[in-house]
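Here's a structure for you.
The complex is shown incomplete by one protein chain, all other protein chains being positioned as in the whole.
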Amino acid sequence: MSPFPVRIIASFHDLPTVQQALADLEHQGIGRNQWELFSSQPVGVDENEKSFIARSALIGGILGAVGGGGLAAGTAVAMGLQTGGMPTVAYAPVGIIVFALGGLGAVIGTLISFFAEAGLARFPDPAEAEIGRRLSRGETVLSVSCQPHESPRVEKILKLRGAEVYLEA
Amino acid sequence: MDQAAAVAIHRDLTRPVLETGRGFYMTLAALGTVMAWALFCWGYQVYHGLGVTGFNRPVFWGVYIANFIFWIGISHAGTLISAILRVTQAGWRRPITRCAEAITVLALMIGPMFILIDLGRSWLFYWVLPYPSERGLWPNFRSPLLWDVSCITTYLIGSLTYLYLPMIPDLALLRDSTPCRRWLYRTLALGWKGTPRQWHRLETAISVMAVLIIPIAVSVHTVVSWIFAMTLNPMWHSTIFAPYFVVGAIFSGIAILLLAMSILRKSARLEMYLRPVHFNNVGLLLLALSLIWLYFTIAEYVTTWYGDLPEEMAVFRYKLAGPLAPYFWGMVACCFLIPAPVLAFKKTRTIAGTTAAAALVVVGMWLERYVIVVGTLTHPRLAFNWRDYAPTWVELSIMAGAFAYFAFLYVLFTKLFPIISVWEWKAGLPSASPPRPSPGATLSHEPLPR
Amino acid sequence: MTRARRHLMYGWMTALATLGSVAVWHSRGKPLEQPIAFSHRVHVVQNKIDCAYCHEHFRRYAVAGTPSVELCVTCHSGLRTSNSEAKKLFTFWEKRHEIPWVRLHQLPDHVVFTHKRHVRAGIACETCHGTIGQSDSFVREVDHSMGKCVDCHEQRGASIECWTCHK
Partner (left out) sequence: MPQWGMVIDLDRCTGCNACVAACHAENNLPIAGEEEAAKGRSFHWIRIERYIEGEYPNLKTRFIPVLCQHCDEAPCEPVCPVFATYHSPQGLNVQVYNRCIGTRFCANACPYTVRHFNWFDPRWPEPLERQLNPEVSVRTKGMIEKCTFCIQRIRKAADLAKDEERPVGDGEVQPACAQSCPTDAIVFGDLSDPGSRVSKLASQRRAFRLQEDLGTQPRVIYLKEGSE
């Protein structure tokens, strides 16, 4: 249960207006933890929060490479069959498998960390259908959570910035 | 951004998804007929054995393997080109990236199919996969075919990811705005909301993938070429093969991308989005690749000719002056002699000009694959065994079926998903440069009404 | 988890369990019908006859062999058996006709197997043939899977080279 019982959803026509509205809200003591922004366009975020995706790709790549090397070399040792006068573990083929599976690991690492960080592949919240409809019309949606007594004030600020507001309990 | 412009873009780019005309069904039906015939031919081949093809000893491979290389080459259209354009932040890439990435994924579904078709005992194809069995048998990683299995698997998963990631916001858009197939878009959008955090992570993931996919794509055609170059056969055992194949792959990939762009432009009414400038730019890329291809081809053939080794010269003569000469010179005409001048002059580098050049290049590159595979195999080292090869109706039908299958999948793809990235196009509009600073934190405070 | 989802999961589990048991039952195999209801148990356990007495080739040849009707009669003619099944033997004998035993084990064409090498290496019949000697019916007990062969060869240090067993 959120400590803020009231959720106000407002849609704006463009991003700069939203940012002005957010500035207004902050002035009124409505902090970062109280609002959420939805946009159909790329928006910037706080760069202080580092993404783990690149490192995850690297880790996945290393795991894949080690796994690939193990698979290729292990198979050669386990089968123990001589072919073409090659050594049991022939380095060039192992290197190729290491490269390929390293790449695979990196791709999977990227994908998993992206899903985890972006909070995807989870059951959506039913309230989002309305937000989605507004986004698909090219609007930008701001959702503000607040205490009941704050809600008229928040609503007023948003409306002053030209938002179309609708309330939700 | 202008609201009206956004609405117009949204309408234009999702129109092919929403409006289905008679042409769509007729196209699918026509392609489906060809595919059904090819499927029958494949069944016929599996039932009777590979003898129904034109293969013999020593020409153990033919049209199927040529098609395998060709389609794996086509798959370099997308991912590699779109990745390079993304990494270099070419602004004009926006309308063509998804179109190209879809070609990659679909071509990668066609190419390996030919290995399956080419197997003598196709039903045992899973023996090349590493899995523990009671027999305790594993595949042989020393074999270039296993390198192919590994690299193509990686490439397929990588390019699927690379196609899918930038599609997520558009899938969410369709989920929220279309009346049809909502379950599909809801499932695929994975609950995308469009929060700043998601946008940021998406862009990070796309840029990581763009960097990753380039070496992976290069490795794929490298190992495809090594299937040939690792043998001791004359004119296969060549160090130039890996880069030669990669260049050829990108070359044919760009050509098929141009063709797809040209067809989409008309059939999906995207004239406003796929403009002459895009054809001009991709056409220039094609020209550059045509020149590089020519350089590699000359390097390959001149060294053979000058070295004058008897086994190699047998193949060389068979290709340039023997029964394969029409194919060889056709390749030279289609890959360089005709398209290069067309692409070189601004006057002919029009939409029609680049499309025609691209069509020729696709044909030319198919001929190149055929000449490489068949030329060498007809002339093994012991001259007693030399023999010609001609494909039979079974091989040609299956090949036609593969082309139809590719077109079928592509038509279906454009029906299910917007072929031009809606959000990327919107983000590329001049008025839409997204404000980067953190909202709420850095903006100036204006006096507020109480 | 929703109700429907849970039901779906139960459905899947039931289907898998059913498939599994069908597979197990299938691999156990059904007893074979023979022209004479021969009992290994009576011969081996009750009358203490050695396997080699009837399957006489196994020390020298690839196949162990089934006994000829003549061999059966050697013993049975001296026995006053009222057993109806044993009487069938004499109808074959009188017609000078071999008993059309139904073959229990047939290795695929690509496998080389000799009883001789295995017996001479000291492998007991029961190692592969299990309890057929104590059984009244004919059930295919020998596991012909390659994994079984390879495991045993590895344990005993025999060659696991492909061409040892494949032809």
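As written, the chains take the letters A, B and C, and residue 1 is the first residue of each chain.
In this section, contacts are C-beta pairs under 8 Å (C-beta built on N, C-alpha and C of every residue); 3 or more make two chains touch, one makes a residue touch a chain.
Just so you know, these numbers come straight off a predicted model, no measurement behind them.
Considering all chains of the complex, which shown ones does the missing chain contact?
A, B, C
Going by the contact rule already stated, which one of B:L39, B:V128 or B:V218 would touch the omitted chain in the full complex?
In the complete complex, the chain left out is touched by residue B:V128.
In the full complex, which residues of chain A touch the absent chain?
Where chain A meets the chain not shown: residues 79, 81-86, 90.
Tell me, which residues in chain C touch the chain that this view leaves out?
108-110, 112, 114, 116-117, 120, 161-163, 166-167
Since one chain isn't shown, list which residues of chain B touch it in the complete complex.
Counting over the whole complex, chain B touches the hidden chain at residues 48-51, 55-61, 115, 118-121, 124-125, 127-128, 137-140, 142-146, 149, 227, 230-233, 377, 380-382, 384-385, 387.
The definition used in the following text is that only the chains that are shown with their structure count from here on.
From the mean C-alpha coordinate of chain B to that of chain C, what's the distance rounded to whole Å?
Distance between chain centres: 56 Å.
Taking the mean of the CA coordinates per chain, how far is chain A from chain C in Å?
62
Could you list which residues of chain B touch at least two other chains?
Correct list: 136.
Multi-chain contacts only, two chains or more: what residues does chain A have there?
As it turns out, chain A has residues touching two or more other chains at 81.
Which part of chain A faces chain B closely enough to touch in the complex?
13-16, 18-20, 22-28, 32, 35-47, 49, 51, 53-54, 57, 68, 71-72, 75-76, 78-79, 81, 83-84, 86, 90, 93-94, 96-97, 99-101, 103-104, 106-108, 110-111, 113-115, 117-124, 128-129, 131-133, 135-138, 156-157, 160
Show which residues of chain B lie in contact with chain A when the two form their complex.
On the chain B side, the touching residues are 1, 3, 6-7, 10, 130, 136-143, 146-147, 150-151, 153-154, 157-158, 161, 165, 168-169, 172-173, 175-177, 186, 190-205, 208-209, 212, 215-216, 219, 223, 423, 426-427, 432, 434-441, 443-446, 448-449.
Which of the residues in chain B come into contact with chain C in the complex?
Checking each residue of chain B against chain C gives 133-136.
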